[in-house]
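Structure below; questions to follow.
Note that this complex is displayed minus one protein chain, with the remaining chains in position.
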Amino acid sequence: MKSRPVQLLIALVMAGALAGLLALFALALALLGDPGDAVTPLTAGRLALALLALLTLVTMLGVSLVWLERKQLGRMQGRVGPTRVGPFGLLQPIADAIKLVTKEDVSPGASSKAIFYAAPILVFVPSFVVWLTIPLSRDLVVRNLDLGVFFFIAVSVLGIVGLILAGWSSNSKYAILGGFRSAAQLVSYEIPLILGALSVVMLAGSMRFTDVVDAQASVPYIALAPLAFAVFFIAGLAEVGRTPFDIYFAESEVVGGPFVEYSGAHWAVFFLAEYVNTFVVAALGALLFLGGWTWPFGDLGQAAAVALFLGKTYLLAVVIFWVRATFPRLRIDQLMMVGWKALIPLGFVSVIAVAVQRFYEWPVWTLTLMSLAALGAAVAVQLRAQRSGAVATAKRYAQRAVAVEPSRRRERTQA
Amino acid sequence: MTLQLLHFQLLSAALFCIGLYGVLARRSAVLVLMSIELMLNAVNVYVVAVAAFRGFESSTGQVIAVFVITIAAAEVGLALAIVMRLFRSRGTVNMDEIDVMRG
Partner (left out) sequence: MLLFFAAAAVTLFAAFGVVTSRNIVHAALFLLAAMGAVAGVFVLLYAEFLALVQLLIYGGAVIIVILFALMLTRASEHLGESDTRRRPFAALAAAALFGVMAAAFVADSAWFNSTTRVSVPFRTLAEDLFVVWAVPFEIASLVLLVALVGAVVIGRAGREEDETFPETGEPDGDEPARTPRSRRGERRRRGA
C-alpha cells in the first residue's frame, strides 16, 4: 500500500500524461485544417484553450449523466434515487468522485505494472478526443473536420485495445475472460455502427457534422431512415457497454470483467469513460438522426440552438437509461448472434436502401417505406423464431419427460 | 528547414530496416509478424509521400496504400490463425524449433 503523497503523485503523473497526450493530439489536429495554415503559437494556444474548455464541459456533462441515470433508474424501479447529497441528490456524482479518488490504490501482482496503469488512459482518451469534432451548434466546434463521422469511428476503436490490456494485465482469470468478451463484443458491433452512420453520410453527402445537421433542416433523418437509426442506436448501446449488452463488466457475470482489479482513481477513470461514451453515442444519435440543433420552424439563436441540441442528447440518454431499466441482460452468445445475424444484415439493408433511393432518385418517403418494411420484416422473423423456439423447446421437454422415466410415470399414474 | 521528399524517404527506409532486423533477429512467430507489419507501414509511408510531392494531384499513392493496408490486415488474420494452429500442435511458437514439417 502506498502512502497518500505517493498516491497523489501517481494521480498527478497520470493527469499530466493525459494532458500531454491530449495536447499532442490538439497540436496534431492543428494541421488538419487548411494546408495553408501555419502552426503559430497563437493558434496552438487557442486550440489548447478550446480543448481545455471542452474537457471541463464534457466532464461536467458526463457527471450529470451519472446523476440522471441513478434518479431515472430509481424512479423506474419504484424507488427514489439519491436524495441525501445536495438538493435532489445533485451532488451525488461529486460524492462518488471524492470517494473513488480517496480510495486506496491497490495494484495486484499485475503481470506488467506499466500496462496496468496505462490501460485506463488508453480507454479514456478516445472518448474525449471525439469531442474535438462534435459541434454543439453551428459555430461551436473545436475543429470541424471534413471527415468528422469517420474520425469518431476510427478513434472509438482505439478504446477496445485499452480494455483488452486492462483485462490481461490484471492477471486474473475473470479479468482476462471479461477482456476477451468485451473485445469480441465491441469489435462485432463496430460494423453495424459504421453501417448506420454510413447510411446517414450517404443521405447527407458529406462526413462533416455541420453538413449532416444542415441537411436535416426540414426533415430529421430518423423519419427518413428509421432502420439506420435502429441499427445505429442498438450498435451504439453495445459499443458503450450498456444493458442489455453489459455482460462483460456486470458484477453478477464476470465479477466486474476487465475492471475487477482496478480500485479507486483508476476505476473512476473507467467509470467516467463509460459515461462520456454514453454521452457521445447520445450526442451522435442526436446529430445524425434527430437533426442536431435545427428546428423545422425557422432558425434560432446560438444559445437556443445549443439548448436544443443538448435537449435532444439528453432525450436519447433518457431512452438509453430507460432501456437499461427495462430489458434483461443478453448472454454472450445471444449478444453475438444479435450482432452478426440481425444487426449486420439490417445494416446492409439500410445502406442498400439508401443507395437505391439515391441512385434512382426516388422521393425520400420511399426510403421511409423501405426502412419500415425491413424493420417490420426483421421483427416478424424474430417473433416467429421466438414462438417456434418456445414451442419446440416445450415439445422437447415433454418428450424427454416421457422418454427418460417411463417406468416412474406409469407408477405415478397407477398409484 | 522545409520538408522534402527526402525526409519521408529516409523515415520509410529506416522503418523498413528496423522491420527487417525484427524479422531476422526475433524468434517468436508473432514478433516476426509484427515486424512484417512495420515493413508494410514503411512502404505505405513511401508511396503516400511520393504521391504527395509529385506537384499535381495524384491519388494513386493513397489508393495503393489503402490496398496495402487491406491486404496486410487479411494476411495478419490468416497468419495468426496458422500460428495458433502451430502452437496447438507443437506447443511453441519459437521459429527455431519449428523447422521440421511433421505432425
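Observations on the structure shown:
Order of writing sets the chain letters: A and B. Residues in each chain are counted from 1.
We take it that a residue touches a chain if its C-beta (ideal position, glycine included) is under 8 Å from a C-beta of that chain, and two chains touch if they have at least 3 such contacts.
Treat the numbers as computed from the prediction; the structure is a model and nothing was measured.
Think of the hidden chain as still there; on subunit B it touches residues 2-11, 13-22, 24-28, 30-31, 33-35, 37-38, 41, 44-45, 48-49, 51-63, 65-67, 69-78, 80-85, 87-89, 91-94. On the side of subunit A, the interface with the absent chain consists of residues 27-28, 31-32, 35, 39, 111-112, 114-115, 118, 145-147, 150-151, 153-155, 157-158, 160-161, 164-165, 168-169, 176, 180, 183, 187, 190, 207, 396, 399-400, 403-404, using the contact rule stated above.
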